[in-house]
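Working notes, beginning with the structure itself.
All protein chains but one are shown in place.
A, B and C are the chain letters, set down in written order, and residue numbers restart from 1 in every chain.
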Amino acid sequence: MNVRIKLFSLARDLAGFSEQMVDLGRDPRAGAVLEYLSQRNPEFADWRSSIRIAVNQEYVSIEHALNEGDEVAVIPPVSGG
Amino acid sequence: MNVRIKLFSLARDLAGFSEQMVDLGRDPRAGAVLEYLSQRNPEFADWRSSIRIAVNQEYVSIEHALNEGDEVAVIPPVSGG
Amino acid sequence: MVSLTFDPINIQAILTNVTTPESGGIDIFIGTTRNHSGGRNVTLLEYEAYEPMAVRLMEQIEISAREKWPLQKVALVHRLGRVPVGEASVVVAVSSAHRKEAFEACRFLIDTLKKEVPIWKREYFADGTVEWSGQHSQRHEINQ
Partner (left out) sequence: MVSLTFDPINIQAILTNVTTPESGGIDIFIGTTRNHSGGRNVTLLEYEAYEPMAVRLMEQIEISAREKWPLQKVALVHRLGRVPVGEASVVVAVSSAHRKEAFEACRFLIDTLKKEVPIWKREYFADGTVEWSGQHSQRHEINQ
């Protein structure tokens, strides 16, 4: 199943890209995006517990079931204000 | 003993004057100003419990001993802001 | 910095005054003239003060706030005379390295100013009556 990953801030710097369509296989959960990124850059594993995932611009749990074409954003700890 | 009474807001309206030198007799306490005003206008008695007294620009209790020439201000409930 | 003024309060100037390179948060409270009070329409407010004592107390309140919180700049400005509906009668501004202190100090400053500082508000109602703020409720309380 194809989803659009969007990366921000430190997550983008670690991954080296800001947006990508990726195939996450069958029935993926939101957490599969972190697996995907951690496989490509082990540093992501260090960050997993502090990263939030948003699907179609809403925060979701890592158990959230993804749908074809979802926009899945990787949200490192926010620091606005 | 002579002190300068200053009246503000509703207290001034009730008394009909804003400032006056008055002789309060021997060893007066700050509360003597309220006695003085209540004798001249009984409406002051209704207000006594909500009025504060300031001597030389500092709040004092009604037991505060006055000195010759003190500036004694009658402070109705404040409503700034 | 504390002051009383008969002119409209210049909020931009106050803001410039309290902003410092060390400040991370500024909280500003602006008290404006409401068009209603106790269910009645208000057209104008008029403020008077026991001016030297008011300034002195405002300075003391600033000192108290600085003893409680690490603040950078403090501004306490109250307008006197006639204030049309919608204009600012009081402005309190506080800058601090962190927002928590700025909020707490700003709240303390306006709450204490309203309780302690000898300033009085006269309300001009749409029906033509003019009253000192709280005149009836205070009377009522005392007669109870």
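As a convention for this text, a contact is a pair of C-beta atoms (placed from the backbone, for glycine too) under 8 Å apart; a residue touches a chain by one contact, two chains touch by 3 or more.
Remember, it's a predicted structure, so these values are computed and weren't measured experimentally.
Novice: Can you list the shown chains that the omitted chain is in contact with?
Specialist: Across all of the complex, the chain we cannot see touches A, C.
Novice: What does the interface between chain A and the hidden chain look like in terms of residue numbers?
Specialist: 6, 8-10, 13, 46-47, 49-50, 54, 57-59, 73, 75-81
Novice: For the chain that got dropped from the picture, name the residues of chain C it touches.
Specialist: With respect to the unshown chain, the touching residues of chain C are 11-12, 15, 19-32, 34-36, 85-86, 95, 97, 99, 102-103, 106-107, 110.
By our rule, only the chains that are shown with their structure count from here on.
Novice: Quick one: report the Å distance separating chain A from chain B, using the average Cα coordinate of each chain.
Specialist: Chain centroid spacing, chain A to chain B, equals 72 Å.
Novice: Pull out every residue in chain A that's touching 2 or more other chains.
Specialist: none
Novice: By the touch rule stated above, which residues of chain C touch at least two different other chains?
Specialist: none
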